[in-house]
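One protein chain is absent from this view; the other protein chains keep their places.
For chain A:
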Amino acid sequence: MAETLLELENVVAGYGETHILRNLSLKVVQGERLAIIGRNGVGKTTTLNTVMGLTRQHSGTIRLKGQPIDRLPPHKRSRLGLGLVPQTRDIFPSLTVEENLQAGVRNGASIEEAYDLFPRLKERRRNGGRQLSGGEQQMLAVARTLMGKPDIILLDEPLEGLAPVICERLVAVFQELSRRGHTIVLVEQHTAIALDFAERVIIIEQGGIVFEGAASELKSNKELLDRHVGIAAPHH
């Protein structure tokens, strides 16, 4: 049995007094590829932001490698091994590509390794963050998160608004990262891609989990997909 890396237990969280997550409990084990899917506004992004400490947690417990992290600020959670690639990418526009990467370097991480994964970034290393295309920004957001040497990579809709060829490239990188032993949690609207990538899937609805199981199981259950996600995942 693989070690549990991240555990959420009865987490209630939201913005201000509004509760988005309602007693959400889940576990992420070492080395797995977990996809979180669901309709818009059900709490997928809030789940990742709560884990990272960016959203107010009202109650419940979050443990990382067995240690409670509820009261830790985001930068300490990051240093303990959590790495979030946000939906908004949040590239530092006034820094060059290389400076964006340097800003994220922790524990002797190598920028050259990031360039190996994304050769395009090496070509653009002297360009400013605001001069990058959407795809390049997403590559940079992923690469910058890797500079923190995270144990768990939380990907929040990394393929949103990107051309299919860029999506394929990014998914290939995610698979490579998984092969290298990273634990990956993917929040994604492209259900088919998420089911192809992940081993295990969680469907969130109204701030709680309505399905948890193997990706292969969900792929074959079109009725369940249609009910909770809205569209049946097309087969490739």
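By definition in this document, a residue touches a chain if its C-beta (ideal position, glycine included) is under 8 Å from a C-beta of that chain, and two chains touch if they have at least 3 such contacts; residues count from 1.
Keep in mind that, in the parts below, contacts and distances are computed from a predicted model.
From the list "Ca-activated chloride channel family protein", "Inner-membrane translocator", "Transglutaminase" or "Transmembrane protein", give the UniProt name belonging to the chain omitted from this structure.
"Inner-membrane translocator"
Determine which one of A:Leu54, A:Ala192 or A:Leu224 touches the chain that has been left out.
The single option touching the absent chain is A:Leu54.
Check each of A:Arg33, A:Arg144 or A:Arg200 against the chain that is not shown and name the one that touches it.
The single option touching the absent chain is A:Arg144.
Among A:Pro68, A:Pro93 or A:Gly230, which one is in touch with the chain left out?
The one listed residue touching the chain not shown is A:Pro93.
Residue by residue, what part of chain A touches the chain that was omitted?
Counting only chain A, the missing chain is touched by 52, 54, 73-75, 78-79, 83-84, 86, 90, 92-95, 99-100, 102-106, 129, 144-145, 147-148.
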